[in-house]
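Shown here: the complex without one of its protein chains, the others still in place.
Labels for the chains are A, B and C, by order of writing; each one numbers its residues from 1.
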Amino acid sequence: MIILLKPNYAPKQLEQLKAWIKNKGLEIHASEGAQATILGLIGDTSVVDIDLVSSMAIVETVKRIQEPYKAANRKFHPDDTIIEVGDGTNTAKIGGGHFVMIAGPCSVESEEQILEVAQKVKESGAHILRGGAFKPRTSPYSFQGMEGEGIDLLVKAKKVTGLPLISEIMDISQLHYFDEIDVIQVGARNMQNFLLLKELGKTDKPILLKRGFANTIQEWLMSAEYIMSRGNKKVILCERGIRTIEQATRNTLDLSAIPVIKEFSHLPIVVDPSHATGYAKYVKPMSLAAVAAGADGLMIEVHNDPCAALCDGPQSITPDAFDKLAQGVDIIREGIKKAQKL
Amino acid sequence: MIILLKPNYAPKQLEQLKAWIKNKGLEIHASEGAQATILGLIGDTSVVDIDLVSSMAIVETVKRIQEPYKAANRKFHPDDTIIEVGDGTNTAKIGGGHFVMIAGPCSVESEEQILEVAQKVKESGAHILRGGAFKPRTSPYSFQGMEGEGIDLLVKAKKVTGLPLISEIMDISQLHYFDEIDVIQVGARNMQNFLLLKELGKTDKPILLKRGFANTIQEWLMSAEYIMSRGNKKVILCERGIRTIEQATRNTLDLSAIPVIKEFSHLPIVVDPSHATGYAKYVKPMSLAAVAAGADGLMIEVHNDPCAALCDGPQSITPDAFDKLAQGVDIIREGIKKAQKL
Amino acid sequence: MIILLKPNYAPKQLEQLKAWIKNKGLEIHASEGAQATILGLIGDTSVVDIDLVSSMAIVETVKRIQEPYKAANRKFHPDDTIIEVGDGTNTAKIGGGHFVMIAGPCSVESEEQILEVAQKVKESGAHILRGGAFKPRTSPYSFQGMEGEGIDLLVKAKKVTGLPLISEIMDISQLHYFDEIDVIQVGARNMQNFLLLKELGKTDKPILLKRGFANTIQEWLMSAEYIMSRGNKKVILCERGIRTIEQATRNTLDLSAIPVIKEFSHLPIVVDPSHATGYAKYVKPMSLAAVAAGADGLMIEVHNDPCAALCDGPQSITPDAFDKLAQGVDIIREGIKKAQKL
Partner (left out) sequence: MIILLKPNYAPKQLEQLKAWIKNKGLEIHASEGAQATILGLIGDTSVVDIDLVSSMAIVETVKRIQEPYKAANRKFHPDDTIIEVGDGTNTAKIGGGHFVMIAGPCSVESEEQILEVAQKVKESGAHILRGGAFKPRTSPYSFQGMEGEGIDLLVKAKKVTGLPLISEIMDISQLHYFDEIDVIQVGARNMQNFLLLKELGKTDKPILLKRGFANTIQEWLMSAEYIMSRGNKKVILCERGIRTIEQATRNTLDLSAIPVIKEFSHLPIVVDPSHATGYAKYVKPMSLAAVAAGADGLMIEVHNDPCAALCDGPQSITPDAFDKLAQGVDIIREGIKKAQKL
């Protein structure tokens, strides 16, 4: 961290600032010149509140050299994190070369629906079953999910198919529903629900953390840090598009986030092209693109009758389309393994 | 709501759709032409899930004519809502021509700090004291607020000055702390924390609902609708800037939201120029502009020692600067009353 | 400008870099420490290409302390620039406390139209008549303006009313049409048409430079610098909204740009609430807000029959509405003069 001081500061102020910095366990490399005085901070600067420093009377500007996250930072953890999901015969691994295919309907709607979709996606090679029981909806008048009943139906589908489960939590108070859910999903709107993140940091379940639709990659990693700093290191990042000026797709899928995450963090990253694009017709090309960009997995909405889905129907694909997509993914994965070795 | 059907739909599908619409208590005005078939839905269409309709196999496109919110909609409530805050000698009214000045530090830091600021802003004409006890911070390593202790200090300041209190809630589990807080603030990051909104909808306290930094005005009103649809009609909207490509200010204050809200809703709207701009130096001009645009109030960060503030310091102004700002606001309010009558 | 070097650079590289910097006429204040080497550049760093420096092999990061613009920079020109428009009896001044009201139709459509609107806005106190002859339209099939004929009608209106004229140029090749136009407008889409800016920098006419709808304030000032660096110092900035996630208004009017511009530049800034909001109904409140924020002028679309206007009709106001707006502006201007003195 480099601090540039304002010209004409009082020497006493500088002494106070230096004392404050040393008190954080950091060393100071000061360069006091005629035109500018610069302080270089050496040590673990993730404990320094950059907003606080920049608010100080004598500080002109502050610049981080190190990233503000530690547990999620590749510098301190060079090897890819590999996360294991499930405990039975259908254990899935994510990261470090292990690719995961997550599939299922946006919302659990009925036993018949979830069982049929689960069977179909398993046959096509999916490793984890997704299904929403608690649904964050913009309107209070829209379908809010089957809640506890939906969770029960997911668990039934797990018993029948053996597929591990992922489902979204919306509030700490719902945590007791998630005993048999293998991966807890934090939705885009909750990416900065810090109390929820802290609470999930105390569990030992893998957490799939979706990127907020107007959050930077750095903020996303800081939210992962909230979970990890409480002890739970099993964080899976999920890119699902950001809000931009483009209206042809619901959001803009930011695939550049994949190499950026790979550079700065050791955590696995999966991509959700269904929510990002909002259209079934764009799910396959964007899935293949995500694989080629280096994603560790995909999360795909699959519905046995997309047009009757109670929510988010237009973006769901059929089990048959999913089967073809999964085959395509295998082909591109083979290619990308070769291309990455070049 | 107008539904345009795809060409070449099956007559049976149309019958099913019509039955589904009538089941919602709506009437249908159908126009079946050679090139296109259009259905006009008449009645309370806020119960219709537009995503669901657009996902139907035979639907080309759907367009709302009415807004999707009802309780917050000016059409069904032409008069401005006036919200009363406080129960003692310092009652404040907001909306319908009543202007409110909310002031105080970003975070409660000490008894000395909150008492001094409270006294000072009261002398300058503030009606409500603000102060954060629970702080949503991007980094888990940043100061997270004094929590319960901070609330106690606020209550002490209320006893001394008589000023009603506003403070931010971050999670349902904190609700018990807010017994003596007069207005509960929902922060920008929680604007779509729907469970929290539902829970606050069951209380009878005024709720100050900040706009999410990447949310549209319509989504904001839908979040107000979440609170109001549960029974609590006392919602105060607070514009605090949105994320844009501009970096010279922390966010871009969207003052156009004021006349837009005034057109579509009867709820009062206040403006927070401190968080929006992120710089003390821009707080006064943007406060005056907000008043001229028709805001029902301002929320201003005031700190007795801005440069030592533990967070958000650069955007806080001193009590003395606040005093001048308050005088300026009075002058512009007089002017705007005349200008609006023209 | 501060340059932070990468660790482990070769001493020879540093020598080359230092030679390159000195060659630009700058002094270097170097601080070579165990952990980091920092170079402070002293002198006129606006000649340094920051992209070039950051691309150098041994450079970790570069940070400007000074702004990259010089002619437009308040530091080197503390007094407000005052620009005079017109040469006859109706001369207008802009900046340094002089407020200008620019009004007229979006497009010139007919002699009757432009003469009627010109007369009316003059009676209400407008200082400059606006009217588009060359229209940048998204579609090649939309009305592209009356071109030379439109310019002729504007000049006729000037002869009748005495009002100075402002009109938009779209390309260097149109410059010969602008002999009798008093202020040349550069539209948002041309803010970074650098050849056009250079050419206009060789004229001695005032240039109204609209902000690009996705450009930062710094980029805007750099575009002003293009004009000024060629000799023409008469640049009027015009804020007209930026593209954001909000859809209730056409663009988001960024009124914070006013105090930001006032801080960093001496150039006058006017506001165009008509194009920014896209709705006649929001023009008055946003005009008053712009005045309260400290704008040096307004540019308002006025049409004698807004609903029949050939383009941009919904955002035009009637001459009668303009008259009331102008009265309102006078009231707020009186207020703001008092409020700024506090």
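One rule holds for everything that comes next: contacts are C-beta pairs under 8 Å (C-beta built on N, C-alpha and C of every residue); 3 or more make two chains touch, one makes a residue touch a chain.
Predicted, not measured: the structure shown is a model, and the values here were computed from it.
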Sole residue of C:K22, C:K75 or C:R137 that reaches the chain not shown, by the stated touch rule: C:R137
Chain not shown: contacting residue from C:I21, C:A157, C:M170 or C:L200: C:M170
For chain A, residues in touch with the removed chain: 214-218, 242-249, 252-260, 263, 276-277, 281-282, 285-286, 288-294, 324, 327-328, 331-332, 334-336, 338-340, 342
Missing-chain contacts mapped onto chain B: 2, 4, 29, 31, 33-36, 38, 40, 42, 60-61, 63, 65, 214, 243, 245
Touching residues on chain C - with respect to the absent chain: 46-47, 49, 51-52, 54-57, 68-69, 136-144, 170-173, 189-190, 192-196, 198, 212-214, 219, 222, 225-226, 229-230, 243, 306-314
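The rule is short, and it goes like this: only the chains that are shown with their structure count from here on.
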Inter-centroid spacing, chain B versus chain A (mean Cα positions, whole Å): 28
Computed distance of Cα centres, chain C from chain B, in Å: 32
Separation of mean Cα positions, chain C and chain A [Å, integer]: 41
Per-residue multi-chain contacts in chain A, two or more chains: 214, 243
